[in-house]
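Excluded from the complex is one protein chain; the other protein chains are retained at their positions.
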Amino acid sequence: MIHTFKPSRYYNTIGWHEPALLIHDGDTVITSCVCAAGMDEHEKTITQRPNPMSGPFYIEGAQPGDTLAVTFDRITPNRPFGWTRNVLAQNVVDPDYVHRLPDRSAGVGRWQADVAAGTATLVSPETKLGTLSLPLNPMVGCFGVAPALGQAISTATSAEHGGNMDYNGFVAGVTVYFAVNAPGALFHLGDVHAVQGDGEISGTGIEISSEIQFTVRVLKDTHNIWPRGENVDYIFTCGNARPLDQALQHATTEMSRWLMADYGLDGVAVGLLMGQAVKYEIGNVFDPAYTVVCKMPKKILAQFTH
Amino acid sequence: MIHTFKPSRYYNTIGWHEPALLIHDGDTVITSCVCAAGMDEHEKTITQRPNPMSGPFYIEGAQPGDTLAVTFDRITPNRPFGWTRNVLAQNVVDPDYVHRLPDRSAGVGRWQADVAAGTATLVSPETKLGTLSLPLNPMVGCFGVAPALGQAISTATSAEHGGNMDYNGFVAGVTVYFAVNAPGALFHLGDVHAVQGDGEISGTGIEISSEIQFTVRVLKDTHNIWPRGENVDYIFTCGNARPLDQALQHATTEMSRWLMADYGLDGVAVGLLMGQAVKYEIGNVFDPAYTVVCKMPKKILAQFTH
Amino acid sequence: MIHTFKPSRYYNTIGWHEPALLIHDGDTVITSCVCAAGMDEHEKTITQRPNPMSGPFYIEGAQPGDTLAVTFDRITPNRPFGWTRNVLAQNVVDPDYVHRLPDRSAGVGRWQADVAAGTATLVSPETKLGTLSLPLNPMVGCFGVAPALGQAISTATSAEHGGNMDYNGFVAGVTVYFAVNAPGALFHLGDVHAVQGDGEISGTGIEISSEIQFTVRVLKDTHNIWPRGENVDYIFTCGNARPLDQALQHATTEMSRWLMADYGLDGVAVGLLMGQAVKYEIGNVFDPAYTVVCKMPKKILAQFTH
Partner (left out) sequence: MIHTFKPSRYYNTIGWHEPALLIHDGDTVITSCVCAAGMDEHEKTITQRPNPMSGPFYIEGAQPGDTLAVTFDRITPNRPFGWTRNVLAQNVVDPDYVHRLPDRSAGVGRWQADVAAGTATLVSPETKLGTLSLPLNPMVGCFGVAPALGQAISTATSAEHGGNMDYNGFVAGVTVYFAVNAPGALFHLGDVHAVQGDGEISGTGIEISSEIQFTVRVLKDTHNIWPRGENVDYIFTCGNARPLDQALQHATTEMSRWLMADYGLDGVAVGLLMGQAVKYEIGNVFDPAYTVVCKMPKKILAQFTH
């Protein structure tokens, strides 16, 4: 079943909030998300920062101990205006370089997103970059399920439940798997970026409001701790923590668990395989918790699975 | 001029050692490197761990304050036998997962490198991976110039002078730039991996002896602190430190300096560009210092440079 | 006014929960806290882990932007039985030492707390330590105010709002200052330790149920971000984060802000003073966020304040 849902309120935490819509295993939802600053498709500020969430969506039958699979079918900016901060974050440069950075309050960059052309073009400020044009790559910055213990966690950060991971690989075609903590899972999403470099190192991507179509499934037989995902070429795991070292430990451990449980590898096979074939990517290094993604090529897995 | 050089001794530090060969700006050297365990092309152990270095090569005219550019023209394994450790390193998994790892002393993996076929194939131990075959991607794990202050630094680690960075992007066709600290720069190299996943997370790549051809140039007008490099598609910078956060800060700062000095960008242009277009890769996360690489696509730089 | 309050329910998060008791500026509360495992003064498990909180206490007149001052007047274990985990945590030792640790599930240590004698004595297991006796030092492990944005944060961790800091300096006689986020501040407390080494490195102190007497004040003119405190000899600040480096940055920055705002120092005076006179202590290094305390001796401050 396909639901079309227009949010009437937004949340700045991911938590055990009143469900906005009840859906079922296999259902598809088309909804809209405001940008990180709470501006809608008309550039009107209708809610507050940080990263307002659409939802939560209550998935009938999802129980603690289950896994919720969310497939992003389509992520489409629904206005041309995107904005960025225009200075590197202080925490991504050497401490003795911080005073070389321009004043962080010096305004925002304006970008023009053209969905048909598949580009995002710099409009202002005026710099040597001119009208720099980048390939559009709409991604969901912040999404996840209600965390354990009845917690409500700010959408500025991330943890086992997902949250503000800002990984530019969370694009249409990707499926993400979350461990369910609350009855109904309570899925939240928002904070779309039209384009974003690795790390979200200026503190934003090109922030934009969007229409998102996603499809949910409830899985009864997986036991992940950290978010897992897959796209056409890779399976992957996400670790969220500081420092990056710990985020990488979480992602690596989750991949090891996955390969042992679902691909029949023992610890030595995991060491031999991951040691030679693993790829890492960096989600955000701006927010309180950083994100590291650990990827394994499906083509390599296919050599020993049938 | 092309020099063919066969090392008669090896070093386990990168330091102000007696030059092994004097060469000039523009010269090319063809030399051999033993594997990380000191085994040569006949699988004979001729020197000791860790990561024995060929060289140092004294480049006439290279002075402190200059930059040494080294281009890897060719990296060719010169024996079929490569070896790996076969268990994930304890420091790349969650602390409470360490006791799940197999015993680290449980032997090594044997791999067959086939240069003609472009593959590395698992020979032993026997696991569900069978005769897993991976694309050959010969890379130089450890190389660099004599560090500042007359230091001699173990080839187990890395710093501003280079060292054991274990980045699987250090392949043939890449040029790397080092700030020169000692007269003649004193370039060392070794520790080739036939294949290696990101992070060198089992503590090795497929360790192999090799023949390497490289070409040097002395540059008088660049002022990098951390190693820089370029390949066909990217310019990139390397940061070496723990935690990964600091390695990333070094690489990010070096890229900002580079873009401002050589591409005419101001701080706002740097923030706008890097924020949306930067890519990060992870060198090793096994050794005392970790490595992060910050990359910028040349295709994007071409939009505003002429 | 003095309130005696017996909790009828407990919370495993610090959040915007229904107030348990309304009190006023200047009031004193005598209440009881179960131990970290939810056991009361009769060793009966009456609620669930982790770290059940008594409260929250709603302080009339406390508004976002104010500071809540809480003075611990008395912290008295109300049963003789205290328990500890008996193995070092995996994250406080070198990764390659983890496999040397005993099995973490190997039971708990039992200790006898004697309030009159001022000691805690090891009862079991039997080890070479025999009946090791340590000076009693009752401290509050976890306490704080409702966090910003309507968050509810697990009592296993800590942040700007306080939480599970496990600093063994939070003893009777100490006053702690929190920035207020929610109307009424919503103060929670619990998780008393009869004794605890720095860092809570075995994952517990000697966990015990207690009676606590505290007094609150609402301050209108301070602007701390991180918890501040004072005892007879020191003023101090707390930073909660991972890695420890960041916790230390938060505590150091908060102390600098305090010295500049309330002691009239400029940045150079702060650098001269803190550089030579600051003391650091380590709260827990076991939980998701670590704690560092930055202390300044009042005796030194007295030299230039009148």
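Per-chain residue numbering starts at 1, and chain names A, B and C are given in the order in which the chains are listed.
We adopt the following convention: contacts are C-beta pairs under 8 Å (C-beta built on N, C-alpha and C of every residue); 3 or more make two chains touch, one makes a residue touch a chain.
Keep in mind the model is a prediction, meaning the values are calculated, not measured.
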item: Shown chains that the omitted chain touches within the full complex; value: A, B, C
item: Residue of B:G169, B:G229 or B:P243 in touch with the missing chain, whole complex considered; value: B:P243
item: Absent-chain contact - pick from C:I2, C:L22, C:L129 or C:A261; value: C:L129
item: Selected residue (touches chain absent from view) among B:A20, B:I153, B:A194 or B:L248; value: B:I153
item: Option from C:S32, C:N51, C:T155 or C:T204 whose C-beta touches the chain left out; value: C:T204
item: Touch criterion as defined above, residue of C:N86, C:S209 or C:T237 at the omitted chain; value: C:N86
item: On subunit A, residues whose C-beta touches the chain left out of the figure; value: 89-91, 95-96, 98-99, 104, 243
item: Chain not shown, touching residues in subunit C; value: 84-88, 91-95, 97, 100-102, 106, 109, 120, 122, 125, 127-130, 132-134, 195-206, 242-245, 248-250, 252-253, 256, 263-282, 285, 290, 300, 303-304
item: Where the missing chain touches subunit B, by residue; value: 12-13, 15, 148-154, 241-243, 246, 288
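The criterion applied here is as follows: only the chains that are shown with their structure count from here on.
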item: Innermost chain, where centres are averages of C-alpha coordinates; value: A
item: Whole-Å gap separating subunit B and subunit C, where each centre is the average of the chain's CA atoms; value: 46
item: Residues of subunit B touching at least two other chains; value: 91, 95, 243
